[in-house]
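Take a look at this one; I'll ask things after.
All protein chains but one are shown in place.
Showing subunit A:
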Amino acid sequence: MIGVGAKPKQYSNVLDKPLSRGRQEVSLSAFAFLFSEMVQYNQTQVDNIAELERRLEAAGYAVGARVLELLCHRDKGNRRETRLLGILSFVHSTVWKVLFGKVADSLEKGTEHEDEYMISEKELLVNRFISIPKDMGSFNCGAFVAGIVKGVLDNAGFPAVVTAHFVPMEGQQRPRTTILIKFAEEVLRREARFS
């Protein structure tokens, strides 16, 4: 039994709690089980693939918004990026490292459009245990991660359309996942003013 003196401190408000250092871990299977339940539940709520991706993206968005706030407090001394490349490398390095334990495989600028950037990952964590049935065609669970990226960017003041795609790779059995980021016009205009 817990003695009266040793009773853990009660916090009336979640903001009064000290910010955790973020070193805690859970097993990958625990996350995989939970994620798969989320996908299955959302499948029961929709009648087409686009809608399913939209719902996963919405769930990811909520995660992204919180991750931005958390990391700005913990890792960046309450500052957030205001430049395009700054925020992109924040997503590619800091956010990826905290969430997935590694920096994303690559960050590239689109060759055809000025406003497009791509973050690619050979094996995205959320796609690891997922196989897509043929009749679901282009469905990609990476929509959840795209949502996280969108959540971070939107809330940092960089509105963008973010989508996840499979890109087949030569000599590899599984395609890689590319997160395509298309920034809103205003972002590019502001960026041009800065430089």
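As a convention for this text, contacts are C-beta pairs under 8 Å (C-beta built on N, C-alpha and C of every residue); 3 or more make two chains touch, one makes a residue touch a chain; residues count from 1.
Keep in mind that, in the parts below, contacts and distances are computed from a predicted model.
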TODO: Out of "DNA-binding enhancer protein-like protein", "Glutathione S-transferase U19", "Trafficking protein particle complex subunit" or "Gpi16 subunit GPI transamidase component", flag the one the UniProt entry gives for the chain missing from this complex.
DONE: "Trafficking protein particle complex subunit"
Open item on the list: Out of A:59, A:104 or A:181, which residue would touch the omitted chain in the full complex?
Closed with: A:59
Task: Hidden partner chain, touching residue among A:28, A:50, A:136 or A:167 - done: A:28
Open item on the list: On subunit A, where is the contact patch with the chain that was removed from view?
Closed with: 1-2, 7-8, 10, 13-14, 20, 22, 24-31, 33-35, 37-38, 40-42, 45, 55, 58-60, 62-63, 66-67, 70, 98-101, 125
